[in-house]
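In this view, the complex is presented without one of its protein chains, the others remaining in place.
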Amino acid sequence: MLSQFIFSGLALGSIYGLVALGFTVIYKATQVFNFAQGMLMVCGAYFAVTASIHLGLPFPLTIAFILVGAGILGIAIYFLLIKPLGGQALLPMIMITIALSIILRAVIELIYGGAPLTLRLPLPSGVFVLGDVRISQLHVTAAVVSWLCMLLFIVFFRRSRAGLLMRATADGYEAAVLSGIRVDRINAAAWAIGTMLAAIGGVFLCQLQLVSVELENIGLLALPAVVIGGLQSVPGAILGGLLVGLIEQLASGYISPKARDIFIYVPLLLILFIRPWGLFGQKELGRV
Amino acid sequence: MSNGVTAYLVRLRHNALPTTLRVIGVAVLLAILLYLPYVLQFRSIFGVRLSNMQLLNIGLSQVNLTLISIIGAVSLNYLTGCAGLVSVGHAAFFALGSMVAAATGMHLKLPFLATLVAAMLAGAMAGVVAGLPSLRVRGLYFVLSTLAIHFIVVFVFAEYQYAFHDVTGVAVGDAKIGSFEIDSGIKWYFFLLPITVLSCLLMRNTLFHREGRAVLAMRDNELAAAAAGIDVRILKLKVFAFSSAFASLAGALQAYYLSNVAAEMYSLNFAIQFIAIIIVGGMGTIGGGVIGAIVWLLLPSILMGAATEVKSGPGDFASFLLAHRPQIVNLIFGSIVALILIFAPHGIAGFLRPLWQRMIGGLPWRGRT
Amino acid sequence: MVEALLSVDRVEMRFGGIVALHGVSFEAKRGAVTSVIGPNGAGKTTLFNCITGMYQATSGRVLFNGRDITGLRPHAIARTGIARTFQNIALFGGLSVLENLKIGAYRHGTSGLLEGSIFAPRAQRDEKAAQRHAQDILDFLMLSDIAGKKPSELPYGVQKQVEFGRALMQGADLILLDEPMAGMSRGEKETLVQLIRRVQSTLGLTFLLVEHDMPVIMDISDHIVVVDFGRKIAEGVPAEIQKNDAVIAAYLGA
Partner (left out) sequence: MITTGKTRLRAVFIGTLLGLGACVADAMAFESPQDGVYTDRIDWGMTADMSGPASAAQAPWGHGFQTAIKAINEKGGVNGRKINVLTEDTRYDATVERVAYDKFVSQTPTLGTSGMGNSSAQTALVPLIKRNKLPVIGTYTTAKVAIDPPTPYFYGGFCGFKEMAQVGIGFFTDHLKLQSPKVALVHLDVASGKEYSSYVEAAVTARGGTVKSIPIKVVAADATPQVLEILAMKPDYVAIHGVPTTAILVIKAMKQYGIDVPAFAITYLGTPGVYENLGPDAGKNYYFVSCFSPASSDPKAAAEMAAAADKAGFGPLKDDINFVAGWVVGTTVAQAIAKVGAEPTREKLADMLNAGFTANTSGLSSELKYTAADHEGLHGLKPLNYDYSAKAFKSYGDYKDFDKYLK
């Protein structure tokens, strides 16, 4: 039982981690706490529907289509909504992302209709049997791909020039402007990457379930994940995601599915009290 | 003697409309407020029957629910706009208010008005608890602590509902004052209107006195406020308690109005709706909360009514619009919020305030952003 | 000899591994103007923050009016009778000048939120007292004409004066001014110097200043404390400080 829960928890957690990572990237670059992250994830699932069903693209092209679509969407969101609002207080920035999710939901329903859709991508769907433990191949694929994406991102973030610029921008907006970095481009890129990561998460979730705007609620579990991990921390987001996945499975399995929210949000409250900067984040120096 | 300051106050008064005009203004406003429920109930004005669209597709129960939401929105605006404590957990206090009203009515057999008071007291106490994280964390981290509190309260509500009430929800008692039962739209209107006006006035009045002004100072600069002797931590808890008491009152009133409420009602979207209201209306002003609630609750209905009227037009397009009315209304609505955020950061109230001030000169709904 | 109103006793402040203050001690005499000078980054503002409770000193004591105020929270220290201004003006942007001043009267009132909401007599009394006091201060500062303006509508120098007025409103015994002259024109500086003198003589208040402008410092101070790299390097009346080798070295060296 336990190992079973841990495996499925880690698999789900990897997807959350992926979405949370996208969230962190956006937050680091533009200081926007993105409540629409769940809806961006849903967009990924619907991009897959368009590519695979409406356009009939083969699988690799479908993937490319999703990534390009998500990238363009992210850039468009940055320039249309986030930039014009630039540097406003906390609440307007939160609200604009909520407005974004209302708009995206309406647009999706206008294009695809409200009913859930079924999408079958050629991903492995069998089961590995290891002794007592049965592991869904889809879970394993989701976890492996999520980890690959995370690794790719970390390499990009740490090693590439663009990643360097991104980190520089995140550390200080003014300094970045002064040193000649084109902050807009970097921020737009962050939104593009954040949206792509969410979209990949969405593709996997819609394989586990249906393609539906209601997937947003699951995507919102990325919120506690990033807070537990520490808003600014890339590894924190990933580990936070894994932790939320594990808590979800163990709490549902051993106690009750209702208890899930409590087991996620009570620790979150405790963490806010004890280590407000998250488990893996860095303490921000500031005066009281 | 201070000539400059007196001159300033006199100037305020002189910019105002002449007294007779002001009297007429107040009288007309009052007459409209008194007459409004009858117009909506009988769908006619001075005996002339009005069509639904002439009444903007608005009904009396919408107005009553709007009155309740105004209390909720203004209390959130007090917390978030005036004290600078951003909360996404406001629905939790609605839930708490309805839960306490139901519980004190059912288990303690308290009468209607007493349960409202009990709900306010419970809201104030819970507000202190919900405010505790504000002593440790600020900004976004605080927002998330309110999110956590939202989920925890809704969980408790659901457990209470399943343990003591029907699976379909928590049934609150009848709204009875003595033997007088508030059972019609018009009765509710005349019960809610004074409560709403009074709640708004109570919150507004604080801002013109010592501690309420300190709340605004704390929002603008916590450090300077502390240097002026304001105990910022205690004040935050007080504001939380004050605002939550009104939110709980609104929750209890809503529960009585609907007569049955379920845990599922208090979703995150419900809380987010209040944030949207104060942003649309205008942050940090009482008027902002009022205008925001009116717009947010009534505009969709007006849009929906208008969409129903649009029956002609190029065939396919019109039928597409008709079939997707809700989505189109959502789309328009989300876009309006985004546009207001980008182009009118002070909300509709911020937009109207200069006009209003020029008209009456004074600062009746104190403008602050 | 006049007694010390404020005495700072071996105050040390560390941020992680960095030591910002190495056991600084000095006294501010009642009714006098004491200035703290030193090159940029010498720890002057840190010292102010330690005195007013914005920072918790790592060790050492601060005595005010004979009472140990070390470790008290900022608002509690303010309530013992210490007012301050900030290096970067800290006015309340959402409030008018008049209201900013009324905040200064906070510690003299007792009415709470609930009393304010129902126009309780106590709240009304507090409000009237604050209004009167604020009008007096505005008149004193000759700022009455701008009572209804928001801080953002005022020039920098006037904002500094408003902040000064708010400190006066607090009715404190000791006022800490953190670079009150910074960014001011010659004329504005002179006005402020005269103002401080006037307050000092009419109200008998004690001042502690952090300032860069040497002529002003030499002109206004009764006593000067010089800090550099977190240490006190000299102390004395202006004439002594001007001749002190360590001070000259610190300024020239920096």
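We just call them A, B and C in the order they show up, numbering each chain from 1.
Here, a residue touches a chain if its C-beta (ideal position, glycine included) is under 8 Å from a C-beta of that chain, and two chains touch if they have at least 3 such contacts.
Fair warning: this is a prediction, and the values are worked out from it, not measured in the lab.
**Student:** Looking at the whole complex, which visible chains does the left-out chain touch?
**Tutor:** Missing chain, whole complex, touching shown chains: A, B.
**Student:** One chain is left out of this view; which of A:Ser8, A:Asn34, A:Thr97 or A:Ser146 touches it in the full complex?
**Tutor:** Once the missing chain is taken into account, the touching residue is A:Ser8.
**Student:** Can you tell me which of A:Pro58, A:Pro124 or A:Pro257 touches the chain that was removed from the display?
**Tutor:** A:Pro257
**Student:** For the chain that got dropped from the picture, name the residues of subunit B it touches.
**Tutor:** 12-13, 16, 19, 22-35, 38-49, 52, 55, 59-62, 65, 162, 166-169, 171, 183, 185, 254, 257-262, 264-265, 301, 304, 325-327, 330, 361-362, 364
**Student:** Can you list where subunit A touches the absent chain?
**Tutor:** 1, 4-5, 8, 12, 15, 109, 114-118, 120, 127, 134, 136, 205, 208-210, 212, 214, 217-218, 221, 248-249, 252-253, 256-258, 260
Please note the rule applied: only the chains that are shown with their structure count from here on.
**Student:** Mean of the CA atoms for each chain, then the mean for all of them together: which chain is nearest?
**Tutor:** B
**Student:** Report the inter-centroid distance (CA atoms only) between subunit B and subunit C in whole Å.
**Tutor:** Computed from C-alpha means, the inter-chain centre distance equals 41 Å.
**Student:** Nearest whole angstrom, what separates the Cα centre of subunit A from the Cα centre of subunit B?
**Tutor:** Chain centres of subunit A and subunit B, defined by C-alpha means, are spaced 33 Å apart.
**Student:** Mind pulling the subunit C residues that touch 2 or more other chains?
**Tutor:** Each of 54 in subunit C touches at least two other chains.
**Student:** Among the residues of subunit B, which ones contact at least 2 other chains?
**Tutor:** Residue numbers touching two or more other chains: 223.
**Student:** Which residues of subunit C touch subunit B once you look at their complex with the stated criterion?
**Tutor:** 52-54, 73-76, 78-79, 83-84, 86, 90-95, 98-100, 102-107, 109, 111-119, 123-124, 126-127, 130, 134-136, 138-139, 143-145, 147-148, 166, 170
**Student:** Under the definition above, what is the set of subunit A residues touching subunit B in their complex?
**Tutor:** Interface residues on the subunit A side: 33, 35, 81, 84-85, 88, 90-92, 94-96, 98-100, 102-103, 105-107, 109-110, 114, 220, 223-224, 227, 231, 258, 261-262, 264-266, 268-269, 272-273, 276-277, 287.
**Student:** Quick check on the complex: what are the subunit B residues that touch subunit C?
**Tutor:** Residues in contact with subunit C: 2-8, 11-12, 202-203, 205-206, 208-217, 219-221, 223-232, 238-239, 242, 284, 368-369.
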